[in-house]
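Yeah, one chain of the complex is gone here, protein chain that is, but the others are all in their spots.
Which chain is which? They are A and B, in the order written, and residues in each are numbered from 1.
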Amino acid sequence: MGLLNRLNDPIGLDGIIFGTVEDLLNWGRSKSDWYLQFGLACCAIEFMAVNASHFDMMRYGCIPRSSPRQADFVIISGTVTLKMADRLKRVYEQMAEPKYVIAMGSCANSGGPYWEHGYHVLKGVDRILPVDVYVPGCPPRPEALQEGLILLQKKIRMEEIFRKRKRLAEEDLANQMNYK
Amino acid sequence: MSEKKYIDIEFSQLDSERMRLFMGPQHPSTHGVLQLEVELDGEIVTDLIPHIGYLHRCFEKHAENMTYPQIIPYIDRLDYISSMNNELPYVMGLEKMLDIQVSEKVEYIRVIFSELNRIANHQIAIATFGLDSGAFTPFLYYFRDREMILTIFEKASGGRLLYNYFWVGGLAADVHPTFKEDITEAIRIIRDTNAEILNLLLKNKIFIDRTANVGILPADIAISYGVTGPILRASGIPLDLRKAEPYSIYERFDFDIPVGNGEVGTVGDCWDRNIVRFREMEESCKIIEQALKTFPSQGDVRENVPKRIRLPKGEIYCKAENPKGELGFYIISDGKDKPERVKVRAPSFVNLSALPEMSRGYMFADLVMILGSVDIVLGEVDR
Partner (left out) sequence: MKPNEIFKELKVHFGEEITELVENPSSDTYISVKPEKIDEICRFLRDNDAFKFDFLTLLSGLDLKEKLGIVYHLYSMELKHRLVLKTEVPKDSPNLPSLVRVWRTADWHEREAFDMFGINFQGHHNLIRILCPYDWEGYPLRKDYKEPEEYHGNRVPY
């Protein structure tokens, strides 16, 4: 209830807050991040447990979406194989910006138990996607995944939207110049 | 007013174009990373090709490079919903080759935990099947109950999902002191919930309409495809290895084998598969209750665990009734401390191969139901 507390501001003007638009946007984005409903391996069962009654992921504002185009972040819950890697990349590309990735479990982090002889296992999903939060464990406990979610929300809250936009625009311009 | 013209068409002569549709690997109801290539005529499924291997984690390669006890954690990760059941045939096979007799207490704990895990597996199977058919409540109820079973496992073994608990010659650790009371309480709650789910989901008119007479698998085709487990029993064949070739101490307990009998539709349809799973939960409860009555609380569970495992030269096929069917390990040893070859007979792999046979001629929307009723785990299909 951070916002409501700020509304009782000592200035004496009820209902008026001082802050930046960026704060408001970030607050909104971090509290309603929808995720892609997507399970890969054993970790997906713990992920399902987080969704279900005991741990209740929806109270963080996370709602499952079945289409990548509606999702804000994706939880890579399990082993990514080489056959799956191309598909995973495509799923990630279909998601709309801004998008985030949580790598859940040691398989997604680094290949996990299959790091040595797994000729068909991708040793860490960060070889194909940019990962924001790593959750270690094999499988991570639901509490660990919840902590990962909170960390992701923290990360979203600290983002600098306008500066980033400006930087991206400059980069774009530079790219165009180079192209010419 | 213009005259109405009727076009005279023989519908059988209409030649519609077949459509190919890809479903998965990222699809909410493929239960993991499975890709189905579906050929459709309008809305009718005319052919189906499953593309598997998206979770091929090279288990058999790992097994060749690991010592015998090191393989057990990898076996957990095959069928990750019922890890306890997975470990059982493997350790039984090794014990048979090494000629180790495990104590009475170990056998009891193994049976009790296997049956508890069978309940947990069937809970997930029915819960996700309900989810596929649009019922969210059973999912929440069953996951609430499953959490209780996992807590018992966690107290005993330290893991919530993957246990590494059954060791060759014994168990990793003794059970906790409140083991009996915990399980008695859990069974009471499981039974309560099941009574509720029966009315909520399985006897629900909408549910019956969607699942009865859908995805029928006749018994002879099931046998030819090598299908085992609840799917085979739903087709009317009472084959259960716990009864057919009793292992461990299963012959001491009194339980029935539920078979499908087409109560609301035809024998071997989706509804039958689910009711068979549902009734098996009750049978498991019965076994656990009987086992708890005669449970020997004295004894050391690690006294027979060998320090170093070196199998004699030879080979063995060891099998057990997994929640999904007959799980077998074919272990070949050449006298070293690592196996020469371990081959898994994964029940889901075999059961999935019968999917095209089950789904041809049904509507596309029914395909989700049929796939859900097969209850596959991709970790085991692809290994």
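Definition applied: a contact is a pair of C-beta atoms (placed from the backbone, for glycine too) under 8 Å apart; a residue touches a chain by one contact, two chains touch by 3 or more.
From a predicted model like this one, the values you see are computed outputs, not experimental measurements.
Student: So which of B:F179, B:F349 or B:Y362 would be touching the chain we can't see?
Tutor: Spelled out, the listed residue whose C-beta touches the missing chain is B:F349.
Student: May I ask which residue of A:D56, A:D86, A:E143 or A:D172 touches the chain that does not appear here?
Tutor: Candidates A:D56, A:D86, A:E143 or A:D172; residue touching the omitted chain: A:D86.
Student: May I ask which residue of B:Y225, B:F295 or B:Y362 touches the chain that does not appear here?
Tutor: In the full complex, the listed residue that touches the missing chain is B:Y225.
Student: Residues of chain B in contact with the chain that isn't shown?
Tutor: 52-53, 56, 58, 60-61, 64, 97, 99, 221, 223-227, 237, 239, 244-245, 312-317, 319, 326, 328, 330, 332, 341, 343, 345, 349-350, 353, 382-383
Student: Given the full complex, what residues of chain A touch the hidden partner chain?
Tutor: Output for chain A: 82-83, 85-86, 110-111, 115-116, 119-120, 122-123, 127-128.
In the analysis below, only the chains that are shown with their structure count from here on.
Student: Counting in whole Å, what is the centre-to-centre distance of chain A and chain B, each centre being its mean C-alpha position?
Tutor: Chain centres of chain A and chain B, defined by C-alpha means, are spaced 32 Å apart.
Student: Hey, which residues of chain B end up touching chain A in the complex?
Tutor: Result: residues 25-28, 32-33, 53-58, 61-62, 65, 73-74, 77, 80-81, 124, 139-141, 143-144, 146-147, 160-162, 378-379 of chain B touch chain A.
Student: Help me check something: in the complex, which residues belonging to chain A touch chain B?
Tutor: 36-42, 44-46, 48-49, 52-54, 66, 68, 78-79, 81, 83-84, 87, 91, 113-114, 116-121, 138-139, 141
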